[in-house]
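Shown here: the complex without one of its protein chains, the others still in place.
As written, the chains take the letters A and B, and residue 1 is the first residue of each chain.
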Amino acid sequence: MERETRDRRHRWLGLAALAAVVVGTVWALFVAPPDAAQGEVQRLMYVHVPTAWIGMLSFFVVFVMSILYLVQRDPRWDMIAHSGVEIGVVFTALTLALGSLWAKPTWGIWWTWDPRLTTTAIMLIIYVGYLAVRGFAQDPEKRARWSAVVGIVAFVDVPIVYLSVTWWRTLHQPPSTARSIAPEMLWPLFLNLAAFTLVYLYLMLRRYRLAEAERQLEEETAIGR
Amino acid sequence: MDGSLPYLAAGFGLTWIVMVLYAWRLEARIGRVRDGLRRHDESTSRVEAPGGRTAGAGPPDEPDHRPEEAR
Partner (left out) sequence: MTQGKRRMWAGLGLAAVVGAILYLAVGSLENNMVYFLTPAELQARAAEVEGQPVRLGGMVQTGSVDWKPEEPLLRFSVGDGDSAVKVRTTSAPPSMFQEGQGVVVEGRYGSDGVFRADRLMVKHSNEYKPPEDSEMPAEMYESISEKSEKGSGSGSEGSTGPSPGSP
């Protein structure tokens, strides 16, 4: 059966992602050197940066899918967008939590309303709002249309989050570049970025499966009613 | 190891827990919706099979094979 082959393929991808994250964590914690200025706690970079990347990647995918939906009205684009928001919200919340854990021992505080932190919190709330919009609309087509509009408008904040550290004065440091990180720390960072991207792919495929099943159930019960 | 250990443990632990828990919850949600679909298919096919065009008439009155699952 087609569905079962796909489920099995997803399981292999899931196992690959799991293995990659295991290697990434071991490398980050036991192989990479500590930082000269921050000491051991700097290792939080290896999870904070990848979760932030996945959050933004996810919202970018939502943005593209929302535009595609409005152009083509294919419910599959809406299903991918919905899946992307849910996963993006999970990873953005995780980014904020990890950032807070990193801030306390280095900056000396858990939280401050600096532009980077504030715009990130707004980003999280906006996409939680997207999920609320979906609960509000009953008719699947209307729901998809409204969601697509929110998915496009919400993306305005994503580049603002990224550029906030260059546009305004912040406590948060500007983005690191390949030159500002020593090579023996850059490689484990790249590995973790790749590993988290695999996790993202796996979660998206599974979340899409769920959206597919939900849509089928919604259609069938609507016919029966 | 310096005083970083609790922060590292919390950070990496939280990351792992959130990802694994989310993936696990996803499977549970998929399973639940697919169960609902299967039940729905069974109930509609049971209505259609014996009497022909009775689909949409609601759950069947005939004795059920799995009464606990019928809605």
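The working rule: a residue touches a chain if its C-beta (ideal position, glycine included) is under 8 Å from a C-beta of that chain, and two chains touch if they have at least 3 such contacts.
Quantities reported herein were computed from a predicted structural model and do not represent experimental measurements.
For the options A:Leu18, A:Ala97, A:Leu171 or A:Ala194, the residue in contact with the chain missing from this view is A:Leu171. Residues of subunit A that touch the chain left out of view are 33-42, 45, 105-109, 112-115, 118-119, 121-122, 125-126, 128-129, 132-133, 135-136, 138, 166-171, 173-177, 180-182, 184-185.
Note that only the chains that are shown with their structure count from here on.
Once the centre of each chain is set as its mean CA position, subunit A and subunit B turn out to be 24 Å apart.
Residue ranges of subunit B in contact with subunit A, taken from their complex: 1-5, 7-8, 10-12, 14-16, 18-19, 22-23, 26-27, 29-30, 33-34, 36-37, 40-41, 44, 55-56. Contact residues on subunit A toward subunit B in their complex (touch as defined above): 14, 21, 25, 28-29, 39-41, 43-44, 47-48, 51, 87, 90, 94, 97-98, 101-102, 104-105, 199, 202-203, 206-207, 209-210, 213-214, 216-217, 220-221, 223-224.
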